[in-house]
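Removed: one protein chain of the complex. Kept in place: all other protein chains.
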Amino acid sequence: MSDTQPVSRAESPERAALYGRLDKADSAPLWAVMSQLVTPEPRPRCVPHKWNYAAMRKLLLEAGDLITAKEAERRVLVLENPGIRGISQITQSLYAGLQLILPGEIAPSHRHAASALRLIIEGHGGYTAVSGERIPMAPGDFILTPSWTFHDHGNLGDDPVVWLDGLDVPIVNLFDASFAEAYPSGETQRVERIPGEALARYGTNMLPIEYVPEGASSPVFHYPYSRVKEALGQIENAGSPDECHGYKLQYVNPATGGYPMPTMGAFVQQMPSGFNGRPYRSTDSTVYCVREGQGVSSINGELIEWGAGDVFVTPSWCVTSHKASEHAVLFSFSDRPAQKALGLWREQRIND
Amino acid sequence: MSDTQPVSRAESPERAALYGRLDKADSAPLWAVMSQLVTPEPRPRCVPHKWNYAAMRKLLLEAGDLITAKEAERRVLVLENPGIRGISQITQSLYAGLQLILPGEIAPSHRHAASALRLIIEGHGGYTAVSGERIPMAPGDFILTPSWTFHDHGNLGDDPVVWLDGLDVPIVNLFDASFAEAYPSGETQRVERIPGEALARYGTNMLPIEYVPEGASSPVFHYPYSRVKEALGQIENAGSPDECHGYKLQYVNPATGGYPMPTMGAFVQQMPSGFNGRPYRSTDSTVYCVREGQGVSSINGELIEWGAGDVFVTPSWCVTSHKASEHAVLFSFSDRPAQKALGLWREQRIND
Amino acid sequence: MSDTQPVSRAESPERAALYGRLDKADSAPLWAVMSQLVTPEPRPRCVPHKWNYAAMRKLLLEAGDLITAKEAERRVLVLENPGIRGISQITQSLYAGLQLILPGEIAPSHRHAASALRLIIEGHGGYTAVSGERIPMAPGDFILTPSWTFHDHGNLGDDPVVWLDGLDVPIVNLFDASFAEAYPSGETQRVERIPGEALARYGTNMLPIEYVPEGASSPVFHYPYSRVKEALGQIENAGSPDECHGYKLQYVNPATGGYPMPTMGAFVQQMPSGFNGRPYRSTDSTVYCVREGQGVSSINGELIEWGAGDVFVTPSWCVTSHKASEHAVLFSFSDRPAQKALGLWREQRIND
Partner (left out) sequence: MSDTQPVSRAESPERAALYGRLDKADSAPLWAVMSQLVTPEPRPRCVPHKWNYAAMRKLLLEAGDLITAKEAERRVLVLENPGIRGISQITQSLYAGLQLILPGEIAPSHRHAASALRLIIEGHGGYTAVSGERIPMAPGDFILTPSWTFHDHGNLGDDPVVWLDGLDVPIVNLFDASFAEAYPSGETQRVERIPGEALARYGTNMLPIEYVPEGASSPVFHYPYSRVKEALGQIENAGSPDECHGYKLQYVNPATGGYPMPTMGAFVQQMPSGFNGRPYRSTDSTVYCVREGQGVSSINGELIEWGAGDVFVTPSWCVTSHKASEHAVLFSFSDRPAQKALGLWREQRIND
């Protein structure tokens, strides 16, 4: 199929009659719809957009007054892309939300086929428990809850804790492969490991002897920002930045060298003050969360100014470039691993 | 997120006001929609359904009188699942259609990011040209056109040729990764290889020395039914059938041992006369095309009688069992490779 | 370490005294031996050599008069490379031998960690039983007995059957990883599968549904020459030969696309009459067995004339070119899979 002109819309009466019979037979003429089905280039319905952190934070705290984390199971504001409102999606394939947990609150344990990632935006004393280990949350930390692993959250500190959630729910639902269940005993899972245990076992360029990965997801659930910062600093000292991306790394599953989860990849990039990136595009619509600094990004010519905590999105195949007015760090995630696994991913540096 | 009860719908005025502010901020309260987003089990909107071949063939021939293959670019009747009419899909993730090409007709060359597979239902003298090789079509043959390979069709014989098309268009579009183009020179691609060349090079348990696969799709585009039949016959002689599936094989990419294409898998199963299969379900909604024989399948209790040429579909996680009233061969395809690559696929034998 | 000059042999008395103390301490001075240990290029001790089939066949038949297959367990003449006599090797890493089995004879079942391959040279009615399936031997057939699979041989025909054995025994022994045992019941293993079953299940570009390979070796044990010939014929019709190799294919494991066994690869090449190949070398010393035709090969300048049934060897990194005075087919095998798995393999086309 392709993007050639469909058959003239001035259909004859005979054809109209045939189309009626086709309709009754649960079928349809391809030639009337082909150009809509198979386009010459991506035509995303989702649009470039930014959610201002200060404004969203205010709404989150209001929600905190009106509804408990337990009542809601999760107190999350879904970020809905303006181009596709009403379906709880930030891109055509991903869900994102801002989650708030107040001091003393806990959110009950559950698990689901959908994979989740978190970027901690503010607050200390929060934790996510995954597979029996309580992972302490610090701002900038990247945390996983892989498919079908029990997880719960809590806040043992004195301040509100806020993070960005990313989930592959739309992908799971495209394939009609959703499963979910609450933790048997009800409340929260038992703590069976010490903090940092998974990182020590799997995240220090060593693995348990004769270790065999159980699945495609990373056995390391916690990527502390302190280590990321240190590495980015050394790399910036070592050489010059990529023209498009600055100093950009991808989080990996140390047991395979692949992505942390099969459906979502996560990235972090550091841009020196004054960095003026060259335009680039790829087919994986990408969700950015500003970790540090400020700047402006051009997405298909639309300018989006951003600062710490802001979330913005660049849709598939939109030409994107980043400028940093001060030293900046951007976290981002997308469905790149899924697109690559399915042979669909493309990227392009403009004016190559 | 999980399937627990959402917050009481009796929302307070304060909450209603908050929801209004959230809506203005391109956001929404997760707790109000969570149970719809993340279900405890798959809840496919597509339904079990059969398309009777005799009836569809009649409509195809009518279409043959009213519209040329060239005018339509492809003369195809899209099979639309009754549960999700109007979006050109047979399952939540796949497209299927019946294509007719009349003696002397040709369909022009094009290529697209979407992968396609064909099962030839009737007629001799047809061919599909892929990557410069004309593949002769015989009833029962399984033929690939992998992502981004130029392909065209023609009919050099005296009879109508009809086949079942399967494409991953909904998957490509979920990821907003559609690309397509017509063959530069216009009409049809040049023939640069002899018939059977790819099968000789890659399909005889040998490969060219130091061969390195270029992509994930099979370098063999043609799986002749004559070989399949012979193999199924030997296997049936060799041992007893699987309780659920009879004698069932999957087509493979001989350069990797994996699926022929990264998004779609294809299968063939032979059931002796009187076979009464045990119930089974999996998360990959499956499209069946009856190659030989007749029987009846039970899909979540709904009985579907089938005979040669009929196409029927079993949605995700629906309990399915097959009975063969005479020696039968079923061809089928699904999105299983995609679900496995993304860590989503599950199967279950009932009463295990 | 490297190939630089070792320290002057005019060692001082002090050094001589130190060397004595080192010797007592089960140690040695590296600087005195380094240039022998680590050479700038391969320095194979094995040499180019040919075994004339007529001559070897005569000796085999004499052995047939003097010793029964059962008495010998295997009636095999080991081909010993003249450069490394006395250690039962044809190259630095491989064993090869010519095996004879006379009408009515059987050789008992056993298994070992060493992997074996066979090329049938002459005779009909022979078989190798592997994993419960009796594989009929025809001239030119390539047959595997993977590591630790029970196997036995027999001759149900009226003529002597002769084949070339290739084993990785020197590799297994380098790693001190040899295991072996006779078939429990004594004589020969039970026949549990029908002839051709494995080829039907695994060798027709299909695999049993949800098949998971048990090991790295091919589930197909039999590569009939009839199919190989047909494929080579089509490929020769389809295009021009490789300058060095003619029309050359490698046997593959259809469940992985990799080599049939992890330690040994096997190859077949067809050269049209008058083919005059360009010089080539690689680090995998290679054993050739002439299937059809005749010609001459130049190995580091040494000319080796060959005809049907002859076996010849080209050592590591020796510049080799083949001329075919009549249409010829060469079978060959080497340790290439092992060298590639260990990151050691190199090849070079001369005058590139």
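Note that the chains take the letters A, B and C in the order they are written out, and that residue 1 is the start of every chain.
Methods note: a contact is a pair of C-beta atoms (placed from the backbone, for glycine too) under 8 Å apart; a residue touches a chain by one contact, two chains touch by 3 or more.
Here the structure is a predicted model, which means the values were calculated and not measured.
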| item | value |
| --- | --- |
| Partner chains on view for the chain not depicted | A, C |
| Sole contact to the chain not displayed, among C:155, C:234 or C:263 | C:263 |
| Candidates C:128, C:217 or C:332 - the one touching the absent chain | C:217 |
| Interface with the unshown chain - residue positions in chain A | 193-194, 196-197, 200-201, 203-211, 213, 220, 223, 227-228, 230-231, 234-235, 237-238, 242, 245, 248-257, 267-269 |
| Hidden partner interface residues of chain C, rising order | 1-4, 7, 12, 14-15, 18, 21-22, 25-31, 33-34, 37-44, 46, 49, 51, 55-56, 59, 62-63, 66-67, 71-82, 85, 88, 92-93, 95, 97-98, 110-115, 147, 167, 169-182, 215-217, 261-263, 283-285, 315-317, 335, 338-339, 341-346 |
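Quick note on the criterion: only the chains that are shown with their structure count from here on.
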| item | value |
| --- | --- |
| Overall pattern in which the protein chains touch one another (line/ring/star/complete/other) | line |
| Geometric centre: closest chain by C-alpha means | B |
| Chain centre separation in whole Å, for chain C relative to chain A (CA means) | 52 |
| CA centroid of chain A to CA centroid of chain B, Å | 29 |
| Overlap residues in chain A, where contacts from two or more other chains coincide | none |
